[in-house]
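One protein chain omitted, others in place.
Our next item is chain A:
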């Protein structure tokens, strides 16, 4: 287990370098001049622009900038944005908010998704199954931002149950609606995945054995069936973290939450390269680590899987 984890961590290094290089190149090679953008429609002094570019190292070749950036990164220095604020400060403000939002969303996703999926899977081919199928298809078809506006319109504007904007990002009740919206799409996928694996595993030999042993129904479904059906679900939830961050851009925009999604959106719009690179770098790292964690979790769910 330890050796496996160590090997996987080593394998992450080239992918991490490649991904950060790619986003760095995307930010720096594509047209769009962030320094020029500071001045809006005013005509800036060329000397001033040159000075700012020199200060931020924009006058050097891109690869040299990248190496420089990575060396700084190793010391925990993410650089600063064009307003002079350290990127790490911006991120330490935004990440806890999005972390809470995402964790709440993943909890909702797993509880409702697995529940719905199990319910449908145990009744494969019946009305409940068809109902869940149509429900999940509908949810998948409605884009997150439409869902967000409709949810806000109904629950905040019309019914007045919840505030339309999240003022306090530590408040569970205020975060619930955005988290629910964020979770919907993945929840539908989790439900479908659970349904398929449940329906498939019902026919497995160990189910027959468990029945033959006379185990109570709750134990057969809750332990034998559920545990064996969770592996694809766990895999999906793990690979979906990137999607959650994309969804966070939308959800945080609609509900006015000052999280990573909002930070990124503003940074992309103002061509604020150092912020975009910084946030994506952290996200890539998080996603890589979560994938490792998921792989290690397989061994917990299925004792036949061993890592040497």
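Here, a contact is a pair of C-beta atoms (placed from the backbone, for glycine too) under 8 Å apart; a residue touches a chain by one contact, two chains touch by 3 or more; residues count from 1.
One rule holds in what follows: contacts and distances are computed from a predicted model.
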(request) Among "Peptide ABC transporter permease", "Acyl-CoA/acyl-ACP dehydrogenase", "Ribose transport system substrate-binding protein" or "Electron transfer flavoprotein subunit beta", go ahead and choose the protein name stored in UniProt for the chain not displayed. (result) "Peptide ABC transporter permease"
(request) From the listed residues A:48, A:72, A:138 or A:170, report the one that touches the chain absent from this view. (result) A:138
(message) Contact with the hidden chain only, please: which chain A residues?
(response) 14-15, 18-19, 22-23, 26-27, 30-32, 122-125, 137-138, 140-146, 149-150, 153, 157, 196, 199, 202-205, 207-208, 211-212, 214, 217, 220-221, 242-243, 245-247, 249-250, 253, 264-265, 268-269, 271, 276, 280, 283-284, 287-288
